[in-house]
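Let's turn to subunit A:
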Amino acid sequence: MPKFILITGRTAGQGEALPKGKESEDYRQATECIEMNPVDRERLGLQAGQRVRVRTAFGEAVLVLREKELPEGMVFVPLGPGANALIGAETRGTGMPDSKGLEVEVEPLCG
Partner candidate 1 sequence: MWIENVVCPFCGCLCDDIAVEVEDNRIKSVKRACSNGRSVFLHAPTEARRPVVDGKEVDWPDAIDAAARILMKSASPLIYGLSSTASEAQRKAIALADLLGASIDSTSSICHGPTSIGIQSQGEPTCTLGEVKHRSDLVIFWGCNPVEAHMRHFARYSVLARGKFTPQGRKDRTVVVVDVRPTLTARNADIFLQLRPGSDYEVLITLRAMLKGARLDVAEVGGVSVAQLADLVERMKRCRFGVVFFGMGVTQTGGKHWSIAELVALAAELNAHTRFNVMPMRGHGNVAGADCTLTWQTGYPFAVNFARGYPQYNPGEFTAVDLLARQEVDAALIIASDPMAHLPRQAAEHLNRIPTIVLDPEMNLTARVARVVLPTAIYGISAVGTAYRMDNIPLPLKKVVNSPQPTDEQVLDWIIERVKT
Partner candidate 2 sequence: MIGIINGEVYDPQNGVNGQICEIWVENGKIVPPPDLEKRGGAQIIDASGMVVMPGGVDIHSHIVGAKVNAGRKFRPEDHRDHVRSRTAYTRSGSGYTVPSTFLTGYGYAELGYTTVMEAATAPLTARHTHEELEDTPMVDKGVFITMGNNHFIMNCIRTKQLEKARHYVAWLLGASKGYAIKIVNPGGVENWKWGRNVSTLDDEVIGFGVTPRQIITALAWINDELGLPHTPHIHGINLGQPGSARTTVETIKALEGRRAHLCHLQFLSYGGEPGKSLRSGALEVARAVNEHPNITVDIGQVVFGQVTTMTSDGPLQYRLHQLTGQKWINDDVEGETGGGIVPMEYKRRNWINAIQWITGLELFLLIEDPWRVFLTTDHPNAGPFFCYPQVIKLLMDRDYRAEMLEKVHPRARKRTVLAELDREYSLYEIAIITRAGTARALGLKNKGHLGLGADADIAIYRKMDDKEAMFARPYLVLKDGQIVVRDGQVLHEYQGRTLYVAPSYDPGVESDLRTHFEECYTVSFENYPVAPDYLPRSEVVSCT
């Protein structure tokens, strides 16, 4: 299973959807996705728009795959419930969890 480096962060879509409510369709669409570059996507045999299972040592999430210009081996997930399922709660004496740079596995969702 190939490993990717997970980066989380803000996006314009997530920011704009926030005031519409966490249960709005816009917010769900803006946050429940994962971005990957085309080379990696093809290597994994995935399609944009497809749902994938993303897993770290701390948890997993089902997200919609999107294609984006990113360095190979890196995936990006916007801040939101999806990202939070993937990051751990250990802060190593800082109060801040490791929200970026985690290893993740990405696999197509079966069934």
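Regarding selection, all candidates are chains of the complex that A comes from, given by their letters.
By definition in this document, contacts are C-beta pairs under 8 Å (C-beta built on N, C-alpha and C of every residue); 3 or more make two chains touch, one makes a residue touch a chain; residues count from 1.
Since this is a predicted model, take the numbers as computed values, not measurements.
Enquirer: Okay, in this complex, which of 1 or 2 is up against subunit A?
Expert: Result: candidate 1 touches subunit A.
Enquirer: Across the complex, what residues on subunit A touch candidate 1?
Expert: Against candidate 1, subunit A makes touches at 5, 7-12, 15-23, 58-59, 69-71, 74, 76, 79-81, 84-85, 87-101.
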